[in-house]
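A single protein chain has been removed from this complex, and every other one stays in its place.
What follows is chain A.
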């Protein structure tokens, strides 16, 4: 009996030892050493300015060659910096680069780096750091985020290198420490914008090598050249960013500390905001009406279009009249205003509302509306399609299991019932399963979305030139030609005309996709905060310009 008691006691001790072993598990306690360290200077910086924000998902990855999600980009964009950085008006401004010389044929970019561009270890940021990082992004063994296309599409020899070719033939040349020469395949008016994106950030080879597999897994295995450094980071609870004193533009960085929390529940974020623990909160549609009178209320729009993707090879859907019927058969204005009610807007085309066109006009202003409800037309097309097919096709809509998309799908189902008198079946799958079905061409139509990486219609339109099942097996030589020609065209006006024609072909003539809505959001912002910039595309958030009263 005694022996047994001892065994039990021993096991209990073991369990309690397990807890004691990880007693420093509070994310707050981890950051304490940092607080103490800065405590010495607290007399001089009496009013340290801090900003408290949150992200809606884990900080999955701070390795620039692996990260592909908005949350990781949010952190990376503030602790690293590319050649250019977007300003408050979303225009690219010189950052690591001091200036750029573009050749007359617009194919050669010669960047001159700043003298005071430094890594957080004090060493200068060099042209070699850019070359090294960019080649890593292109190498499929290292750059696994799927973002290499954002280089291969533009830089000479990048495609061949990504497929296993030689690095010497890639058009990225470090002429000397301060001069980086980039050769492009075709004139790209938005190339400077691209250099502000995370896959285009530099990194120091020596540092990466010294960290081996442990590179960028924590704050101490990262090297920074942006406005902030990562003081602490925990994928699940958040990160604390501190002002980088060695940053070239440190004089203009006003916030000393940014606390980025991870909160997945919208209601939790709202409660934390009300309790003063957050400076900004995104609202769920059910909270929007109650918050509209709040002085901190605001809405914003993302360059993100949610659309219906038709599989042009699927039963029934292969008929263009059926696709046209489905295009005109629902009222997305009703959807945006009454179902979503979160700042989203009914889509009038594939290219989002405020995306640049030509000569100060937006792409949408130039193109006009390409989609919109028309019940009579829808019915007509449907009957025409049924006649051609010989019978009414059964339609299944594939959607991911997120609450927003499910709401959208249910709404569209009821609209199709009302306007076409048909019963559309909704097939809900996890995102992974939906992607697989689409990759295998095993769907009729699916709801999916694309967020712009840069402010140009090409970020959307070249997606349908790759003929994959995911993009509806769409093949149209005319469309492909418009895209390849537009990529080569040096005359900006002609280029935009080609893109306008491409969008029309895609949406009007061939009806491969039906845009549903432009993603938006509603938020509450603490009145003490100014210039906290949420970019509508690319790297989403900039803390660099923010200030608090």
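Keep in mind that, in the parts below, a contact is a pair of C-beta atoms (placed from the backbone, for glycine too) under 8 Å apart; a residue touches a chain by one contact, two chains touch by 3 or more; residues count from 1.
Note that contacts and distances are computed from a predicted model.
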UniProt protein name of the chain not shown, from "3-isopropylmalate dehydratase small subunit", "Probable glycine dehydrogenase (decarboxylating) subunit 1", "Putative Zn-dependent protease" or "Peptide ABC transporter permease": "Peptide ABC transporter permease"
From the listed residues A:116, A:210 or A:468, report the one that touches the chain absent from this view. A:468
With the full complex in mind, choose from A:77, A:126, A:196 or A:237 the residue touching the hidden chain. A:237
Sort through A:89, A:141 or A:549 and give me the one touching the missing partner chain. A:141
Touching the absent chain in the whole complex: find that residue among A:338, A:430, A:478 or A:493. A:430
For chain A, which residues reach the chain that was dropped from this view? 1, 3-5, 7-8, 11-12, 18-19, 22-23, 25-29, 58, 60-61, 63, 66-69, 140-141, 144-149, 162-164, 213-217, 234-237, 261-265, 267-268, 271-272, 274-275, 277, 429-433, 435-437, 439, 448, 450, 463, 466, 468, 470-471
